[in-house]
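Have a look at the structure below, then the notes.
The complex is shown incomplete by one protein chain, all other protein chains being positioned as in the whole.
Let's turn to subunit A:
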Amino acid sequence: VDAQTPCPVMNVVSRRLRARLVACRRAFSSETLMKLKQSQADSPVNETKAAETEEDSASKLRKSRVYTTELDMKLEKTNIPCFRIIDEEGQVVKSDYKPSLSVEKMIKIYETMSKLTVMDKIFYDAQRQGRISFFMQHMGEQAALIGSAAALDQEDVVYTQYREAGVYMWRGFDIQQMSHQCYGNVHDYGKGRQMPIHYGSRASNVHTVSSPLATQIPHAAGAAYALKLEGKPNVGIAYFGDGAASEGDFHAALNFAATLECPVIFFCRNNGWAISTPVHEQFRGDGILSRAKGYGMYGYRVDGNDMLAVYEATKEAREYAVEQKKPVLLEAMSYRRSHHSSSDDSSTYRPKDELEWWQNNNNPIDRVRMHLEARGAWDSDKEAAMRQSMKKQVVACLNEAERAPKPPIVDLFTDVYKEMPPRLKEQKAALEEHLAKYPEAYNLGKYAKE
């Protein structure tokens, strides 16, 4: 087709278009407009309002567009700083710091952090000895966990990933209960159904851990929405790692929380590693916090090894979320000093000196301790006494849990549904019959009687 010859189809279209334009102009001639204005003035309020909203909405959409004639491909490199209050030696560096934490509470937080560390060591050894089947430690993240937990209200609904035992501890889920869960015995709230460290408790208001990563993040948004509708002055909070933030559920949760205005805190533990994957293989933007802007929400990056900073940031985030009914993203920068889990040997993928540097130079426990000592609120005698009593306590808890029987066999079948359906009843009866025939093959003595 010759480019100079007008295309017949185009002709038809443009003729139609012209006709429509003419019709439109006629419809909106000054006379018609006058009539429209008149009728709007006469019409009931709601009709006028509807017409205005329509016009506003259209012009709003139009105004939201900004145009340019330049093609400018760019990547905004940022390095959002971490908020901190004390330095690596425990010295206050924030000049205008007005502590909202009493010394007593600070000591309580420090003790809980230490307890978590003692528990980690003993439970990990118990796993090495084959006493429990699996374990995950918290070395390097004690401040992020307990500092944030201490800033929450007990009525705030908590959803965790799995490396958050400190949060449970702060909320009353004690080492004895953790021991029961790790042994899956008759006292475990979860009735021995899940792997060790999958804690959960209604009394502590912390929802039960599940292994699939990031699934809990949208749960926190949904719970926060329900809290808002109930008119409660509380937040939902989801803890997750930097690796989990790559899951689709992270995206879903943040976008839902922003658009549906949920009072929720998204608390990312950025510890540098997702099993063997370092952060530069996890994302290329400025950490997790840089994403908040894209979802239209506020956020903080905080030094996760500075307990005071984590506490203050979480406290402020919480106040904002409750008052504004909006989400906040918090990114606590720390370092995972432990192996990923008892099934992992991190020396196969990360340099030893990296680990040592964090242990010796930027250690959340040491930082609070030095701060407390500088204030004269703590000394090495208190430290030694505390450590000694904690060790005894943890060992006693493990032994107690070990002695308890496993839950009764019936709990294999209960709670699948609220009521046991006929098919499950049949399977239960079949298993009982089988066990009666071969009792010695199944070590039935370890289960509690119903």
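Throughout what follows, contacts are C-beta pairs under 8 Å (C-beta built on N, C-alpha and C of every residue); 3 or more make two chains touch, one makes a residue touch a chain; residues count from 1.
Methods note: contacts and distances are computed from a predicted model.
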Among "Exosome complex component CSL4 C-terminal domain-containing protein", "Trafficking protein particle complex subunit BET3", "3-methyl-2-oxobutanoate dehydrogenase (2-methylpropanoyl-transferring)" or "Mitochondrial ribonuclease P catalytic subunit", UniProt-listed name of the chain not shown
"3-methyl-2-oxobutanoate dehydrogenase (2-methylpropanoyl-transferring)"
Residue, one of A:Ala58, A:Val103, A:Ala226 or A:Leu444, that touches the chain absent here:
A:Ala226
Consider the whole complex, including the chain that is not shown, and state which of A:Asp249, A:Glu312 or A:Glu331 touches that chain.
A:Asp249
Residue among A:Gly90, A:Gly140, A:Gly190 or A:Pro327 that touches the chain left out of view
A:Gly190
By the contact definition given up top, give the residues of subunit A that touch the hidden chain.
157, 159, 188-191, 193-194, 198, 200-202, 207-208, 210, 212, 215, 217-227, 229, 236, 248-249, 251-253, 255-256, 259-260, 411, 414-418, 421-423
